[in-house]
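All protein chains of the complex are present and in place, except for one that has been dropped.
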Amino acid sequence: MTELPLSKICEILATQGLPATLDGDDLDVRAVNTLADATRGELSFLSNPKYLPALQDTRASAVIVKDGVPVPDGVTAMRCEDPYTAVTVAIIELHGHRKHPAWGLDTAARIHPSSVIGENPNIGPGVTIAAQTRLGANCTIYPGCYIGDDVHIGDDCTLYPNVVLYDGTRLGNRVAIHAGSVIGEDGLGYAPRDGGWFKIPMIGRAVIDDDVEIGANCAIDRGTLSDTRIGAGTKLGNCNVVGHGTVLGHDCMIVAQVGLAGSVHMGDRVIVKGQSGVSGHLSIGDDAVIGPMSGVANDVPENGNVFGVPATGFTKASRAITALRKLPEALRRLRELEKEVEEVHRRLGKNDI
Amino acid sequence: MTELPLSKICEILATQGLPATLDGDDLDVRAVNTLADATRGELSFLSNPKYLPALQDTRASAVIVKDGVPVPDGVTAMRCEDPYTAVTVAIIELHGHRKHPAWGLDTAARIHPSSVIGENPNIGPGVTIAAQTRLGANCTIYPGCYIGDDVHIGDDCTLYPNVVLYDGTRLGNRVAIHAGSVIGEDGLGYAPRDGGWFKIPMIGRAVIDDDVEIGANCAIDRGTLSDTRIGAGTKLGNCNVVGHGTVLGHDCMIVAQVGLAGSVHMGDRVIVKGQSGVSGHLSIGDDAVIGPMSGVANDVPENGNVFGVPATGFTKASRAITALRKLPEALRRLRELEKEVEEVHRRLGKNDI
Partner (left out) sequence: MTELPLSKICEILATQGLPATLDGDDLDVRAVNTLADATRGELSFLSNPKYLPALQDTRASAVIVKDGVPVPDGVTAMRCEDPYTAVTVAIIELHGHRKHPAWGLDTAARIHPSSVIGENPNIGPGVTIAAQTRLGANCTIYPGCYIGDDVHIGDDCTLYPNVVLYDGTRLGNRVAIHAGSVIGEDGLGYAPRDGGWFKIPMIGRAVIDDDVEIGANCAIDRGTLSDTRIGAGTKLGNCNVVGHGTVLGHDCMIVAQVGLAGSVHMGDRVIVKGQSGVSGHLSIGDDAVIGPMSGVANDVPENGNVFGVPATGFTKASRAITALRKLPEALRRLRELEKEVEEVHRRLGKNDI
């Protein structure tokens, strides 16, 4: 177990462009923990103001907070502009990233002789690698993964257990795919014919660029003709579905259970919140934000912020929601008003109008 | 095949606190079936009044029904207060639970020498158990499962094929996890930095308590700092997602395709219906019910019953839905009224007002 003095963590933060100052005693800390669960010798943090009361009760020895946030007596404050990023750095320093089991090239992995494996492989039992595949250096392939024909994988990739890459899939460098995700399966491409469905061969590929991380049990279609593509640095959570021929830009965030239909063109740094969907053939501009449980049925411009089903601008959607809550009462008022106007007519003699 | 007289089934029900009386002949039955599909010699039941017509047409020899429900001539009624629970007991007596294939400790399972396997293991081919893991007695691990480093599993657990338990996961006793589910993968934890996403190591675990059953293709994140926890007796259906650090109480029911974001605190006996979502950091009180396709954006109190996106109290939500259906007509009436008031003004001489 690593132990580090707070001052050392401040030094590390400074080298990463995240200057922090100590307000209180310099102490050794051995772990990062939540405000509620931390004990003496642990470092905690406050990022979401919702947890301010927990800060007053914490037993942590030190907390990372913004300037001006009051901390209890006897707790050292490490003050910086972005406590969330700072605590991430502290977690990495104190706990590190996951250490994978070391299989080397396991004898129970089945690798086709025509495939080429890069340096320093870590390939578990029960992995199957089909023909004409190329795997870069330092890749970890957990047990139960299947890598199809003609797949190219870059360096430093991690496939967690039971990941499936269909034939022709391309992964860049430092791609991580969590357990059970499937990349490059056929999309739902059929032509209606004679009252049934006539299967369209999917000759495009799924292409996953550098530094993409994909959660568990996702399904990313191959393209029908042109490739499906996930841009560099984009992150997807669990159980997301990406349709055939859809292209995502770089550094997007797709939360969970999102469905992107086919042939969507999404820009860079787009955020799609949980359980939302985007219809086929739409364009989503750079830096757009799609709210949770929203159904996007029209193009979204750069920096657009949409919500609802069908999704409209966030302010408009919020107003509609507020208005809808008032609607039952408004209908009552409308009926009342109709009666009053009726009464006015009666007094004025409606027939005369 | 088991055959049992109806009187014997009544006896068994009585021992389980479910007294039932026979109204008609005591007969041997060999199977339980639906009202529509049952044939002579089979036992059926009526729980949902929607199927009353099917009861009149059934060819079952006997039916479990409530007091006062009329049954056709020649069909024996087994009358009790809770036909649904009673038929469950009858199914168990006549058909039993699934019998797993018997692998013993299969030679094609790969178990790290540092891991400890309890008595009477049933571990199939293609299972990988990594280092420092402890498995209790009488566990069945189907082919293709992966159990990571430092996982603790209690007694009498069942992992169906291709289940993945990430490092550090904890399972209680009698936990069952259906095929393809993934427990303890990294959550979607990134700090935004320099226009991209900076990965946060997830040092919390996923902890699944006694008697939990999890459906197929779910994904339950590990915690970032504090553990994700599923309380004892809670049941989840298929394709559910539970975010990092979320805690569920005991005896909850999470139907299917539900998304619970991170750091949700859910009480006991909460029911979440299909395709609903709960935003991060919310509290859901004991015995709350979240309707289908609902998006919970605020805390829900004990016994709360919410519905809609964003979810509101069920009655309020229902009124809003009813009102919305009347809205197009109400807008027409509003225009009409505006014209009439305009006319009134004209008659009264608007300029004079």
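Chains here go by letter, A and B, matching the order in which they are written, and residues are numbered from 1 within each.
The criterion applied here is as follows: contacts are C-beta pairs under 8 Å (C-beta built on N, C-alpha and C of every residue); 3 or more make two chains touch, one makes a residue touch a chain.
Predicted model only: the values in this text are computed from it and were never measured.
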item: Touching residue (missing chain; options B:255, B:288 or B:306); value: B:255
item: Contact with the hidden chain (one of B:5, B:19 or B:101); value: B:101
item: Residue of A:37, A:93 or A:186 touching the missing chain in the full complex; value: A:186
item: Chain A residues touching the omitted chain (full complex); value: 110, 112, 126, 128, 130-131, 144, 146, 148-149, 162, 164, 166-167, 180-182, 185-188, 190-193, 195-201, 203, 217-219, 221, 225-226, 239, 241, 243, 245, 257, 259, 261, 275, 277, 279, 281, 295, 309-310, 312, 316, 319-320, 322-324, 326-327, 330, 333-334, 337, 340-341, 343-344, 347-348
item: Footprint left on chain B by the chain that the document does not show; value: 32-34, 36-37, 48, 50, 82, 84-85, 88, 91-92, 95-98, 101, 108, 124-126, 142-144, 160-162, 178-180, 211, 213, 215-217, 233, 235, 237-239, 250-251, 253, 255-257, 269, 274-275, 292-293, 309, 321, 324-325, 327-328, 330-331, 334, 337-338, 341, 344-345, 348, 353
